[in-house]
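Can you read through this structure? Questions will come right after.
For chain A:
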Amino acid sequence: MNRTELLSTVLSLSTEFSPREKTDRPAVLAPVQGLTDLMLKLRDHSELSFDMLTVATAIDWIKEGKIELVYILISSTFKHSLQVGALLDREKPVAPSLSSVWAIAEWQEREIFDLFGVRYLNHPDLRRLLLEDDWNGHPLRKDYVDDFMLERPWR
Partner candidate 1 sequence: MSSGSNSLIQGVSLSQWVGGNAWTDTPWLAFAAVLGGTALTIGFMSLTAMVLVYAERKIAAHFQCRLGPMRVGWHGILQSIADSLKLFFKEDIVPTNTDHLLHALAPALCVMATLLALITIPLSPSISIANMNIGVLFLSAVSGLGVLGILLGGWSSNNKWSLLGAMRAGAQIISYEISMTLSILVVVLFAGSMKFSTIIESQATGWWIWRVPVVGFVAFFIFLISSTAEINRTPFDLAEGESELTAGFHTEYSGLRFAMFFLAEYINLFIASSLGAILFLGGWMPFHIGHFSTFNHLMDLIPPGIWFAMKVCGLIFLSMWIRWTFPRLRVDQLMRLEWKILLPIGLVNLAIAACLILSEYYFFVWNPL
Partner candidate 2 sequence: MEITGMTAATMSNTEVPVSSLDERIKFFQNEPQSALATQEYFVNMGPQHPSTHGVLRLVLKMDGETVREIIPVLGYVHRGMEKKAEYIGYRQQVHLTDRLDYLCALMNNWVMADAVERAMKIELNDRILTLRTIFAELQRIQSHQLWWGVFGMDLGAFTPFLYGFRDREKITAIFEDTMGARLTMNYIQPGGLMYDIHPEFPRKVKDFLKYFKPILNEYDELFTGNVIVHQRLKGIGILDGKTAISVGASGPVLRASGVSYDLRKSDPYGVYSKTQFEVPVGTTGDCWDRYIVRMQEMRESIRIVEQLIDNIPEGPTMVMKFGAKIRIPEGIYYNQMETARGILGVMLVADGTEKPYRLHFRTPNFNNLWSVISMAKGLRLADLVAILSSVDIVVPDIDR
């Protein structure tokens, strides 16, 4: 399945998907509400069968005031991949947990929570993954300020 075919198949799957520009692989944007159901559709579709969640991470678009969740899915049978994005409100980022769809999402979501502060609903074990439980703030946010962190004094 080439890029356009894949994209059209995905877009025909649900009207809630919208194509995303400026990516090197087929990419769609999905609404946050019902993300779990959409992902289940992508995983169980016979021609798509995205059974591996390779990347789950987030991007802090501070100018737009959004946090974008980025999921890159890979099919182990057809070897094609798809990028799914979802935009959250930056001030109050809440998203549904995908740990029921892919087991690994549990950890990836913990990491995103740790570094970006995205809260996941229905997550089995939402706590920080890499930093201490009492860490103040979420370091990968663009406006993260830490007195400990040193700026490089020269360019």
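The candidates were selected such that all candidates are chains of the complex that A comes from, given by their letters.
Couple of notes before you dig in:
The definition used in the following text is that a residue touches a chain if its C-beta (ideal position, glycine included) is under 8 Å from a C-beta of that chain, and two chains touch if they have at least 3 such contacts; residues count from 1.
Because the structure is predicted, anything quoted here is derived from the model rather than measured.
One chain among 1 or 2 touches chain A in this complex, and its number is 2. Within the complex formed with candidate 2, the chain A residues making contact are 22-25, 27, 51-55, 57, 59-60, 70, 72, 76, 79, 81, 83, 90-94, 102-104, 107, 113, 115, 117, 119-121, 123, 125-141, 143-148, 152.
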